[in-house]
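The complex is shown incomplete by one protein chain, all other protein chains being positioned as in the whole.
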Amino acid sequence: MADTIAVEHEHTPNLQHHFDNMEQQFSSATLGMWTFLLTEIMFFGGMFGAYTVYRSMYPAAFESTTHYMNVTLGAVNTMVLICSSLTMALAVRSAQVDNQKLLRLMLVLTLIFGFVFLGVKGYEYHEKWVEHLIPGPHFEYNNRAFAHEAQILFFLYFAMTGFHAIHMIVGAGLMTNLIIQSSRGRYSSQYYAPVEIVGLYWHFVDIVWIFLFPLLYLIGAHLKHT
Amino acid sequence: MGEFRLFPEAAATNAVAVDHLYLFTVLVTVVMTALIFTLVFTFAIKFRRRSEGYVPPLIHGSTALELTWSFIPFLVMLVMFFWGAKIYFDNGKPPSNALDIYVVGKQWMWKVQYPGGQHEINELHVPVNRPIKLTLASEDVIHSFFVPAFRLKRDVVPGRYNSMWFVATKPGRYHLFCAEFCGTEHSGMIGWVTVLPEDQYQNWLSGGSATGTMAEQGEKLFTQLGCATCHLMDAQGRCPNLRGLYGTKQVMADGQAVLADDAYIRESILNPNAKITAGYKPDVMPTFQGQVNEEGLLQLIAYVKSIGPKNAPGAQPAGGSAPAPKAKLVKAAGSLQ
Amino acid sequence: MTNHVTPVRTYVLVWLALMILTAVTWQVALLDLGSWNIVAAITIACIKMTLVIAIFMHARSVEALTKLYVLAGFFWLLILLAFFLMDYLSRSWQVVPRPY
Partner (left out) sequence: MSTVIESPRSEERVNYLNVKDSWKSWLFTTDHKRIAILYLISITAFFFLGGLFALLIRLELLTPQGDLVTSDTYNKLFTMHGIIMVFFFLIPSIPATLGNFLIPMMIGAKDLAFPRINLLSWYLYIIGGLTAVGSILAGGVDTGWTFYPPFSSTYSHTYVMAAAIGVFISGFSSILTGLNFIVTTHKMRAPGMTWNRLPLFVWSHYATSLIQLLGTPVVAITIALLAMERMFHVGIFDPAIGGDPILFQHMFWFYSHPAVYIMILPGMGVVSEIVACFSRKRPFGYDFIAGSSIAIAVLGFLVWGHHLFVTGQSMYASLIFSLLSMVVAVPSAIKVFNWSATMYKGSVSYQTPMLYAFGFIGLFTIGGLTGLMVASLALDVHLTDTYFIVGHFHYVMVGGMVLAYLGGLHFWWPKMTGRMYPEGWAKFSALVVFVGFNLTFFPQLILGYLGMPRRYHAYAPEFQVLNVMSTAGASVLGAGFLIPMIYLVYSLFRGPKAPANPWDARGLEWEAAPSPPPTFNFDKPPVVTREAYAYSEEAHVG
């Protein structure tokens, strides 16, 4: 083949054996995460596909459901997530500039926002439960015009927000781990890939919600005013 | 062991058309496979390793060749595509003079009923040389109505009507299979299609134990279920009059216009509020889901048809109008190349 | 390592924009714009998404390859939606015309 020259090999504690240097390791990690997010797009994409089909089939039925959604809480949750995204972004930045204290603070804040979101979501689910809006035998919908098709939207509502919530919980887990590691001063401007990676994930979950909010809560918002 | 054959018999205009296409594609397959095999084997033998030392020449490839063996196959494929599409679309539109027969798939049997009211199970009797239109409905899961001798198959999907049509050309008995897996007795959901000469078909119809035409049975249901209370006697005009409804375009409350066909009427019964006719209130008409099965629905529809415009197909007397002249028929069938 | 540090100010501005846009979505949804409601909703959501991806997720500073992957993701989602609708929207075309 070729005369083999030994490639020079940095020696940093965080460099895994099979990478040549931190640069390669970092860009592999980020590309990996982006690629994973690619699959996440398609994962939620399946549900968005079903949503599109049925909304085009039963527009009126879908609009009728907004009346049963807690739009305010939906909006609040959207804002909560956006805040968490900000803190997350700042967390990454603090790592980049070696500000350990701020890093920890921001991570903790992000985690807290995450829990607030989940709390609100739980409350909404409870509401739905009380109002018999869980699809299935006990589903009650006093707008009888759409008693059937409305269930489809509520099914999608629970599926989409449910899977989103699961992603939030996973995110919270990752966040906790980051907090623990950072409190051990693991991260620095030299090595913050994990923070960056989790950040990417967290922002993606935020983006999903940015779409869920208008698509699930605001379909027929205009009706109530006309 | 039944008689052994390598090619199914063809008993419908469509079958002949499909067979031609099939033979063409088989030809393509054989030719191409032969070509590939000859290429592989001649090269493999002609250029077999003679000496270990021999170093083959460096050949990078040839864009010209690549284009040739992309384009020529593609052209062949286009022929396969257009030919297949032609037949498929011809099968999409039943001729207006087609004789309606209604088929309900149910785990694990085929229930057939005729406009004349005759019922049968796992049997279908049709007259020869006449366009027949089957309306297919399912009580439970997805089935598939498959008659190999006609080269025709259509899934029977719950919650909607599918239809298929054909012109049988040869009297005889032909297999009827359920082709979509539907559970335990899927392979037992089979029967026979009997193609009869016109006169025998008429005898068979009159022989059949019909308790009134489908429309009449539908009328009975119409009163039993209390549709009549609203739709006929209702004075305040709370409910639309169903006379002359069938086949017309109806304007809905939300402005959209829909054709009052089988599917629409079916929906109006099972889920009245889905589409509210303009000028009427929702929630007046109760849903009849669970109170009437697919067969009943078909009968109700037949009834609504019968009180519809006179020349609506459903309104035909049992056995349908006299057979169309052959010339017109072939055109209607359309699938003869 | 791509130590590409974005100033705090940028982050905060983006955050502000996102908050405002959220409010906008909500308010716009209350007006009756007919079929434009959905258009508005999606457009705003897309803008917000772009902001998050570009700034928060540093997509501006990643290599072209990564950008390509992100785009591919959305492109494939479009394929899925488009081909689904191709079936559902054209089903009604085939109502068999009957002579009346």
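For reference, chains read A, B and C in written order, and residue numbers begin at 1 within each chain.
The criterion applied here is as follows: a contact is a pair of C-beta atoms (placed from the backbone, for glycine too) under 8 Å apart; a residue touches a chain by one contact, two chains touch by 3 or more.
This structure is a prediction, so every number in the text was calculated from the model and none was measured.
Trainee: Among the chains present, which touch the one that was left out?
Mentor: A, B, C
Trainee: Quick one: which of B:A98, B:V112, B:L134 or B:L152 touches the chain that's been left out?
Mentor: Among B:A98, B:V112, B:L134 or B:L152, only B:L152 touches the chain that is not shown.
Trainee: Of the listed residues A:T66, A:T87, A:T110 or A:Q151, which contacts the missing chain in the full complex?
Mentor: Selected residue, touching the omitted chain: A:Q151.
Trainee: Among A:S27, A:N99 or A:N143, which one is in touch with the chain left out?
Mentor: Residue touching the chain left out of view: A:S27.
Trainee: Please output the residues of chain C touching the missing chain, sorted low to high.
Mentor: 65, 72-73, 76, 79-80, 83-84, 86-88, 90-91, 93-94
Trainee: Residues of chain A in contact with the chain that isn't shown?
Mentor: Residues of chain A in contact with the hidden chain: 1-7, 16-18, 24, 27-28, 31-32, 35-36, 38-40, 42-47, 49-50, 53-54, 57-58, 61, 134-137, 139, 148-149, 151-152, 155-156, 158-159, 163.
Trainee: Which parts of chain B face the unshown chain closely enough to count as touching?
Mentor: 1-8, 17-18, 21-22, 25-26, 28-29, 32-33, 36-37, 39-40, 43-44, 47-50, 54-62, 65-66, 69-70, 73-74, 77-78, 80-81, 83-89, 91-92, 107, 140-142, 144, 146, 148-149, 151-155, 157-160, 162, 175, 177-188, 190, 271, 274, 289
Note that only the chains that are shown with their structure count from here on.
Trainee: Can you check how far apart chain A and chain B are, centre to centre, with Cα atoms defining each centre and the answer in Å?
Mentor: Those two chain centres are 46 Å apart.
Trainee: Can you work out the whole-Å distance between the CA centroids of chain B and chain C?
Mentor: One centre to the other, that is 41 Å.
Trainee: Indicate the whole-number Å distance between the mean C-alpha point of chain A and the mean C-alpha point of chain C.
Mentor: 15
Trainee: Going by the touch rule set out above, which residues of chain C reach two or more other chains?
Mentor: none
Trainee: Taking each residue of chain B in turn, which ones touch at least two of the other chains?
Mentor: Within chain B, no residue contacts more than one other chain.
Trainee: Spell out the part of chain A that touches chain B in their complex, as residue ranges.
Mentor: Spelled out, the residues of chain A in touch with chain B are 60, 144-149.
Trainee: Touching chain A in the complex: which residues of chain C?
Mentor: 1-3, 5-6, 8, 11-12, 14-15, 18-19, 22-23, 25-26, 29-33, 37, 41-42, 44-45, 48-49, 52-53, 55-58, 62-63, 65-66, 69-70, 72-74, 76-77, 80-81, 84-85, 88-89
Trainee: For a test of understanding, state which residues of chain B touch chain A in their complex under the given definition.
Mentor: Interface residues on the chain B side: 254, 271, 273-274, 276, 282-283.
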